[in-house]
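Everything on this sheet refers to the single structure shown next.
One protein chain is absent from this view; the other protein chains keep their places.
Going by the order they are written in, the chains are A and B; count residues from 1 in each one.
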Amino acid sequence: MAHVTVTAKRSNIVRGIKRPSTPYLLLLPGLAWLAFFFIFPLINLAGTSTQTPTDSGEIGSYIQTFRFANYIDAISGARDQFARSIVYALIATLLALAISYPLAYAIAFKSGKWKNLLLVLVVAPFFTSFLLRTIAWKQILGNEGPVVTVLRWLHLLSPQSGLTASAFAVVTGMTYNFLPFMTLPLYASLERIDPRTLEAAGDLYANAITTFRKVTFPLSLPGVVAGTLLTFIPAAGDYINATLLGNPKTKMIGNVIESRFFEIVDYPTAAALSFLLMAAILILVMVYVRRAGTDELV
Amino acid sequence: MVDIAASTKGDLKLSNLTKAFGDFKAVDDLSLVIPEGSFFALLGPSGCGKTTTLRMIAGLEEPTSGKIAIGNTDITYAKPYSRPVNTVFQNYALFPHLTIFENVAFGLRRRGIKDVTEAVTKVLALVELGHLAQRKPVQLSGGQQQRIAVARAIVNRPALLLLDEPLGALDLKLRRQMQIELKWIQTEVGLTFVHVTHDQEEAMTMADTIAVMNEGRIEQMGTPVELYEAPRTVFVANFLGQSNLVKGKVVGNEGSDLQVSVHGNKINVPASRNFAKDNSEKSVLIGIRPEKISIEHAEPNSLGGGVITDISFVGVSTQFQIQMPWGQELSVFEQNDGGASHLQKGDTVTLSWKPSFTFALDGTSDVDAGTSVNPDEL
Partner (left out) sequence: MKRWLSKNLIKIYAFLAFVYLFIPIAYTMAFSFNDAGKSNLTWRGFTLNNWKNPCGAPDVCTALGNSLKIGFIATLLATILGTMIAFALGRHRFRGRSTVNILIFLPMATPEIVLGASLLAMFLNLGINPGFWPTVIAHVMFCISFVVVTVKARIASLDPKLEEAAMDLYASEVETFRKVTLPLVMPGIFGAALLAFSLSFDDFIITNFNSGTLTTFPKFVYISSARGIPAQANVIGSLMFILALAIVLTSQFVSTRKKRV
């Protein structure tokens, strides 16, 4: 009897295509892109942050002197804006959380067959240009707009004052802009909660408020963390709302950086401020994430 | 692509098959032969290595050492798509984006067969689901999905069909029905089936041969009757059905039969049913199945002085728990044919049975091996 042996490559099936070089080949183009156009520019920027103007006095020309004092100069010149950015971003994040949570809750638990449609509707407004939306608010809240007219008629607002060009308007604009970033992660987290868990809480003598405090909210915490991160981080660096809806006294750190780049051509200070902003955000994020206890970032 | 199935036929032979994950041996030096055309069951509790063995046969897991062959063809390291082996997965793994027809035709198409219609239609008729050919898996019930999973595998006429606990997700009545159907399909189509399950009733119903596995090794292999009536280890005695195991001491031989003293009672064990090894203390475990014991009729082997502590009526039988004088609780199942209906809790009874039903096992074994739940772990 003939002895036939089927020769074959060793089978290493756990998942997918299995040559050891494959993952690295897949990763290479994308990571290379990020390396060249994200990492390298940041390193470059770090280098710029320690430069000083050349003696020629020419605008925009600097030499590398490793002057770390640039950072101190930068922050002392922009302390107010820095603090303001963090504060505005925090307020906007909290407001967004307050507005989005009940909305996400309603969609997750009370919407039945309309769930998908409602999710689309939450995201839909953001298909319009964000600048158009912000300017729309500027006009809606403007002195000729309906809101001010009504408020003046109700004597809640004096004829001289308005709503725009104020911190109130800036924060309102920011809150509005980041609502879907807050709502969607909240929804995703709430949706995973088995409604029977909530029923069990009721069965064990918890009223609605206690159930929320002790069961629902803790279970939705990953969504809260994700949402607040996705809102706070871009909010802290935002400057469009401040430009369109604010006044010179509401300038945020983003405005300062922009003007240092384009108007006052002071690259080292702009670079230093950028890194300070990033550092502030990263520190706050790490403190927050460690306390909230969630590790999954990506 | 080569039509593999037609060219490879024969018995499935596993030789010294081992799968180790670090220090842990999921499958430990396993050797067995599964005859072509038989319905073979790998039976054991979770974690015993039966699924790992199946996956190695399918090619979804690579053995650490050992050999797998079908007839004269060594397939130990062949890729899954090069083997004439098909699998029915536990959760069916039907392709959600393809119709039922395309699901069933998948293997045929990959093998390069152009005209699949006839084969697919035939096998769908076999499982009586031809009318669902254009639906998607999500539209089918669990039982229907299960049958399609089987159809998808057998349409390829593999040398070997592997079933990984395919009936686990079905409710009882449907499971019973599918057991009969699968057995029928197997005899109808003539393929070798290897069925992995933890359900001993299922294995005994369907299989020609059962291998009971525990901790990566085979405890015992044989026909359902052999395994049930003559278990050779405590694990098998407890895992298949229930057994009463009582420790005793060998006191002599009557011809070739064994004489065992069990707490003062003389028990006779036929030589052919003595599976114990000699040990220094001369201890053995006497085994007798609960349904073989009679409370009413006297038989040569008996244990006296038992007190009934519990009586449960379960339709077909009445199950008694009897507390023996040495503290152990034994079980007796009496068929409800009018015999023992007058017995009450607290009655003192003698348990007796025919010697030919007795089996003797190693005295040093753990009496609880193979029983399912440890109450301490609840």
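Some points to look at:
One rule holds for everything that comes next: a residue touches a chain if its C-beta (ideal position, glycine included) is under 8 Å from a C-beta of that chain, and two chains touch if they have at least 3 such contacts.
Owing to the predicted nature of the structure, the values given are computational and were not obtained by experimental measurement.
Although one chain is not drawn, the whole complex shows that of A:92, A:224 or A:271 it is A:271 that touches it.
Set against the missing chain, the residues A:122, A:148, A:169 or A:186 yield one that touches it, A:122. Only one of the listed residues, B:44, B:63 or B:107, touches the absent chain: B:107. Mapped onto subunit B, the footprint of the missing chain covers residues 1, 4, 58-60, 79-81, 85-87, 89, 91, 93, 95-97, 106-107, 110-111, 136, 138-139, 152-153, 156.
Residues 13-18, 22-24, 26-27, 29-31, 33-34, 37-42, 44-45, 48, 99, 102-103, 105-107, 110, 116-118, 120-140, 142, 144, 176, 179, 229, 233-234, 236-240, 244, 254, 257-258, 261, 267, 270-271, 274-275, 277-278, 281-282, 285, 297-298 of subunit A touch the missing chain (whole complex, contact as defined above).
Here, only the chains that are shown with their structure count from here on.
With centres set at the average Cα position, the gap from subunit A to subunit B is 57 Å.
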